[in-house]
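One protein chain omitted, others in place.
Chain nomenclature is as follows: A and B, assigned in order of appearance, with residue numbering initiated at 1 for each chain independently.
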Amino acid sequence: MSARRFDLRTLLALMAGVLMVTLMGMTVVDVIGRYVFNAPLRGAAELTELLLASVIFLGLPAVALADEHVTVDLVTDRLPDWIQPWRQGLIGIFSGAILAVVAWRIWIYAAQIGGYGGATTTLRLPLAPLGYFCAACTAFGAALSLGVPLWDLYRRRKG
Amino acid sequence: MEHWPVGLAIVGVLLLLGVPISMALAGVGLAGVAAIIGWTPALSLLGSTFFDTGRDYSLSVLPLFLMMGNFVVQSGIASELYNSAYAWLRHRKGGLATATVIACGAFSSVCGSSMATAATMTRIALPSMRKFGYPDQLSTAAIAAGGTLGILIPPSVILVFYGIMTQQDIGKLFLAGLIPGVIGIIGYSIAVRISIAWQGIDLPVEPKLPLLDRIRALKGTAGALILFAFVMGGIYLGVFTPTESAGMGAGGALLLVVLSGRFSFGGLVAVLYDTMKTTAMMFFILFGALTFTNYVNMSGMTRDIQAFLALFGDTPMVTILVILVIYLLLGCVLESLSMIMLTVPVFYPIVAAQGIDLIWFGIFVVMVTEISYITPPVGMNAFVLRSVVPDVRLGTIFRGLGPFVMMDVVRVALLTAVPGLVLLLT
Partner (left out) sequence: QTTLTVANWLPPSHPLVSELIVPMTEQIEEATGGTVVANILPAPLGPPPAHFDFAVNGVADITFGVQGYNAGRFKTTNIAELPFLGDSAEAISVAYWRIFEAMLKDAGEYDDVKVLAVFTHGPGEIFLKEGDVASADVMQGQKIRVGGGIVHEVASALGAVPVEGPSSKAYELLSQGVADGILFPYESVSFFKLIPQLSDAISVPGGLYNTSFYIVMNKGKWESLTPEQQEQIDSVTGEALARMAGQMWDNADAAGLAAMEGEIEVVTATDAQMEAWKAALQPVVDAKIAEAAETGVDAQAAYDMLKAEIAKETGGE
């Protein structure tokens, strides 16, 4: 598992690198273009929006992989140790279910947007593919949110 | 009264059981909306909330400022800055925490968002404060509270939003936010002292450095000052907007990493992976919060609050006090912008009819709803810290925030007693 986690992480990290550098580079190119050459980057604002969504949703598997969903630990810290993996497992099922529903609904929504040819305002880039991408990332995040705590539980039970 | 109080209670229980905040809010929000309009439309609203909010241009500052913070750390600027600050402040107990609050105020003058301020300052300040022996309880609280200044000191997304919603002059709102912002900095500095005195925090105190050594230590601040001047100058000379300053600041910080000779491909990818992960954590909490807000919106909470407020007649002082209590209670579970959208449309005609100045009320609303960012169980700035540094317990952060919340209440009381402090500059 740990080797696979590492490989997946490397892949996600490289994709993140490309997306984030583009996100940053676009503002820089737009501002320099506008200020120095009177020629801003056409569609910079909407490209920023598309990249933002890509970064957020691609980040979800990374969060789930590290089991780092933010939780309120005010009470749970005081529960006995033996209960923790079980609690984590139940929460993994809950989170996995919610994320699976979210993934499903984003997929449906993307299909709806694709149905009428929804696109960005200036560059007319189709929105549906981004929707499918976000849905796929969420589904992947759902599987990891469920799988990582259950795997830990299984390993602990085996000793 | 509708069933929204039940929804609030269920969220509270799920959170205490350790369900991820984003999932608890989204799950209860979805079920609540479904109870009102049925499952099919509720599910379609869920898809829209996650996908459409994820493409909000003004929210793009979050990952970009976070990236800037990461680069600032990687270039060594952050630790140099804190080394210099320590050289000047090491004989003062808690000096670095106070310096962090002031740095948050300075960063607020280029950033219009509380969460972005808290996220960036965590990256920059926390490692150095740990190095100098500051306990997490104090340093995280100083950052989370300092972050709430982001919205009061201009530029400020929420003040623009309030100005358009209530048709008040945005320039005046910005000016009105300045003095309360400075009072906030002073208040938080006092809170640092209170924390040290009451919470038994043990801090290192070293003898005062000779003036010459302290001046020599200033050398390390050059990088940070150049970056700050670049971002600040860019905004105030009209080269780029505050939203764009996030991207420009990140680009500038990356340039500093390269110039410092600390650039490496592996390091870059690690920073960007980390930024993406933190971005996802924060946004999924936001998506959950918005799903829950949709439920509260449909459930008639606004009408119930309006009816409740009407019980108290038309004495301005009483009205303001009741509104303060309502916000403090709602602030336990809702975040600032949601509360403003849900309540300001019904509150502002009422307070205006009682002769309360709407510029003053805007500052009041922003200050009071900002407290929600630092109160448990749903406190966005505390969550931001948790997502940037996952090894800190949330309980630690909220415990540390006690004195800061107290100073916020004192500040609100002061500005209510002396409204002139808000309106002086307008």
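Note that in this section a contact is a pair of C-beta atoms (placed from the backbone, for glycine too) under 8 Å apart; a residue touches a chain by one contact, two chains touch by 3 or more.
In this text, all values refer to a predicted model and were calculated from it rather than measured experimentally.
**Student:** Hey, which of B:Ala35, B:Ile186 or B:Val239 is the one touching the hidden chain?
**Tutor:** Considering the complete complex, B:Val239 is the one touching the chain left out.
**Student:** I'm checking contacts with the chain that's been left out. Which of B:Gly27, B:Gly69 or B:Gly163 qualifies?
**Tutor:** B:Gly163
**Student:** Tell me where the left-out chain touches subunit A, residue by residue.
**Tutor:** These residues of subunit A touch the chain that is not shown: 34, 38-40, 42-46, 109, 112, 116-122, 124, 126.
**Student:** Take the complete complex as the reference. Which residues in subunit B touch the chain that isn't displayed?
**Tutor:** The list for subunit B reads 37-38, 40-42, 44-45, 48-49, 52-53, 56-58, 155, 160-161, 163-171, 235-244, 293-294, 297-298, 302-303, 338, 341-342, 345-346.
Methods note: only the chains that are shown with their structure count from here on.
**Student:** Taking the mean of the C-alpha atoms as each chain's centre, how many Å separate subunit A from subunit B?
**Tutor:** 23
**Student:** Write out the stretch or stretches of subunit B touching subunit A in their complex.
**Tutor:** Against subunit A, the touching part of subunit B is residues 15-23, 26-27, 30, 43-44, 46-48, 50-51, 54-57, 59-60, 63-64, 67, 234, 239-240, 244, 246-248, 250-251, 254, 268-270, 272-273, 275-281, 283-285, 376-377, 383, 386-387, 390, 393-395, 398.
**Student:** Which residues of subunit A touch subunit B in the complex?
**Tutor:** 9, 12-14, 16-17, 19-21, 23-28, 30-31, 35, 45-46, 48-53, 55-60, 62-63, 66, 68-77, 87, 91, 94-95, 98-99, 101-102, 105-110, 131, 134, 138
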